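The other protein chains are all here in position, but one chain of the complex has been omitted.
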């Protein structure tokens, strides 16, 4: 089988690095072009402050970094973007206009009405926005986005609770890892032996993105879900893995048993299509009272880091609510992993390739 | 003025040590007797694994540890207990029977109907249970308890919200410091770079104790408050200071402005009586978006560690709810400090002295 | 090829758990019997507080734990021991007497003159003590030990420096991970945001064991090396990976270049015999100024966790000394990994099998 050829915008940053690790041995995607701005022209291994525990995959270390321009990627079928929002706002449309399928983690265009905001297990059907998007913008390519890292794990858990029981309200508190802030990110002087009860713009993003992702298609556009979210975001001294407590309210009675069943049975198109980066179980529910924990569970599942781990499923106040704790790996499921899974899905559904 | 003479049960433990620091220069209480079980007969400085940043206050270092028996305290006016629950269950009644006013942090008797569970700013009037308690148990002394460390800060914040706006429901997530688990407590192998989403029995304690403390007196007994609490307790890698997010629901509209005003204005009997350990403001509300933080705010206020610090006061979903984040020092306000403040209050109100 | 059948003493402890992970897919050793004392009779997955990031390898989870007696292992060719010293002192000889080749990480018998203390790359020839050991003790089996976790990485680095340049003195400071203290080990209340400059008995062990391992055979016994070691051991808030600074003095001039060459070229019998757990390079030398780091380098090399990583090789005072920093994974290379490598070596050399 011919592999998809991919280019990567923002390859030297903390988020970009994850793509190299995840695509180094990917069965159907070949990462051909590493792009960067300040480091264009240099060798990847020399100009990157590599932050991962495992070394730079051999093939990439001596690769020359290409400038962040469409010509750099001209042999490629798709472009991943790990750019920060400001750069993304400017650069991503240039690639989409030049005919590339762009899959972006950046927040720049997530909330635009004609831009799909995708979690492949949750709202694969939103990819149908691509047609109208091309028409409206006059693009040969397309722009698809993936959500904020805190929203991703949360919405995967919300989906079966919404479909099965009509989840109406979610009161959430997050305890987020420092890798979510990129590099250099959070100063150690601020977070060591501490909790910071605030992450700028994060709460607004999670609330708005959740409602968009869980919205339904009507005549070629996506309506927002009416489910309501209130979230308090906190930074804690953890490297990887966002923990969230979820207090969910329903229109009628739901037992913990029923909630657990629906979470465990949840599957989406990636599982049915057996996509390479799809974990067998999008949601793993643990029975032990003291799980999930970031250090023990963030790499759980058949594709490490791609499953959301849930525990402590129990009643809330009254019978119409359920409480639980969830964990998702913020730089895998919450970033590079969901983007790669989206690429795999788009290819299977014919949205990629020029 | 003659000082109150106090004895201390459980003096060598992590909680007991705080009493020595807080009572070393106390204007009206003199800590005369340090009791211990395994270490009875030894010098305090030699047999204690001292865990505080400041040294053992000079006067106590060479003090001989007395056995945990009423005779050890016979010159004293009151007895503080920092015993673990099991030992407390057995030993505390012996002291109350022998005529001592016992003030205990232990959970052993907190939920007994005839035992006051006191936060001096919140429910000083519950001390009136002492009369019926003495009658029922045939004690010359008395037993008064103080709440769980996570409940204490939370209930102080709930009180003005309940009195002012009829707080009906509280959905809470805690991020608790490791000192709350005592010594040796939480293994570093479990909590370093991690979150543990569970603390045994803690959630039940917080829910039950909140309702008792906020309950009203009726004919000499205390009825539970009907306010409902759902809490998810988490351990985080912080030394001192419990952070809690609170989502509060009210029967009608409450604005953040109104909530802040009522929190700032809140005062209780300790403030009116100018008790030595009473902070000028039981609740400090900060305006910065990223406060309170354990490392920066746990010692805030006029009596370090005795004020609860609140921040991020904002609307919840709809107009009938308010969200906020609070911080309280778990071994000062959440333990020794509230017990000492209770002693000061009891003395002023004539409940102590033999 | 028939696999070696192994039994494991102390299987439920923090150290024992590493064996399960490392032997789950081992090409030539099959872990057949898991032994334990308090948990004998129970299923492994139910009675073990599993502390690893990856789950219990499937085959072991429902395995019944056998009592710590020679009969439990009767179908086995060798016995690994991850027992604490006191239990080891009593139980290990019973197995050796019953005919088993026992390979132990415990400190109980390390310094006995007739017991080999082995790092396969360094002193494989010390296995020749087994003959005299059997004769002296009347054992059909044998007892072989592996060193303290802090000594292991250090001695691997010392070996080429001793052979190549006559290393005479080593002044060492360690910064050790909390996993080295087992479970529950170091309380978080003591080590969070702190350094503890002392580990009981550790400095004596490292000094004595280094000299034994680097000693030479003379007429069937092992003489101590005359190299001298002074070490200061510290505990730091790291999960896995011991860092050590080494200031080495030589009888004549040694350049950093020469030292690096000899470290990089170092190979031992495991490499020549291509043993399954032998890393291609026992010592990896990095050129970056700020390596090795525990979180980035502890799993470096072709067999994760089995290579010692060295960096910052530079001159000391005058020309006759070299300074460097080394890192070794304390529960892999410093514990289970070296024991398994020793088993592989012993089998190849005919010391195992009954």
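So that you can tell them apart, the chains are marked A, B and C in the order they are listed, and the count of residues begins at 1 in each.
The working rule: contacts are C-beta pairs under 8 Å (C-beta built on N, C-alpha and C of every residue); 3 or more make two chains touch, one makes a residue touch a chain.
Only a predicted model underlies this, so the values are computations on that prediction, with no experimental measurement involved.
**Student:** Would you mind spotting which of A:184, A:252 or A:350 touches the chain that isn't drawn?
**Tutor:** Of these options, the touching residue for the absent chain is A:184.
**Student:** From the list C:196, C:260 or C:273, which touches the chain that is not on show?
**Tutor:** Answer from the full complex: C:196 touches the omitted chain.
**Student:** What does the interface between chain A and the hidden chain look like in terms of residue numbers?
**Tutor:** Against the missing chain, chain A presents residues 14, 51, 178-179, 181, 183-193, 237-239.
**Student:** Please give every residue of chain C in contact with the chain that is not shown.
**Tutor:** 169, 171, 173, 175, 192-198, 200, 228-230, 232, 234, 236-239, 243, 245, 247, 289-296, 311-312, 316-317, 321, 323, 325
**Student:** Mind pulling the chain B residues that touch the left-out chain?
**Tutor:** Counting over the whole complex, chain B touches the hidden chain at residues 51-55, 192-193, 239, 295-296, 298-300.
The criterion applied here is as follows: only the chains that are shown with their structure count from here on.
**Student:** Approximately how many whole Å separate the CA-defined centres of chain A and chain B?
**Tutor:** 42
**Student:** Suppose each chain is reduced to the average of its Cα coordinates; what separation in Å results between chain A and chain C?
**Tutor:** Chain A and chain C have C-alpha centres separated by 41 Å.
**Student:** On chain A, where are the residues touching two or more other chains?
**Tutor:** If we look for residues of chain A contacting two or more partner chains, we find 192-193, 239, 295-296.
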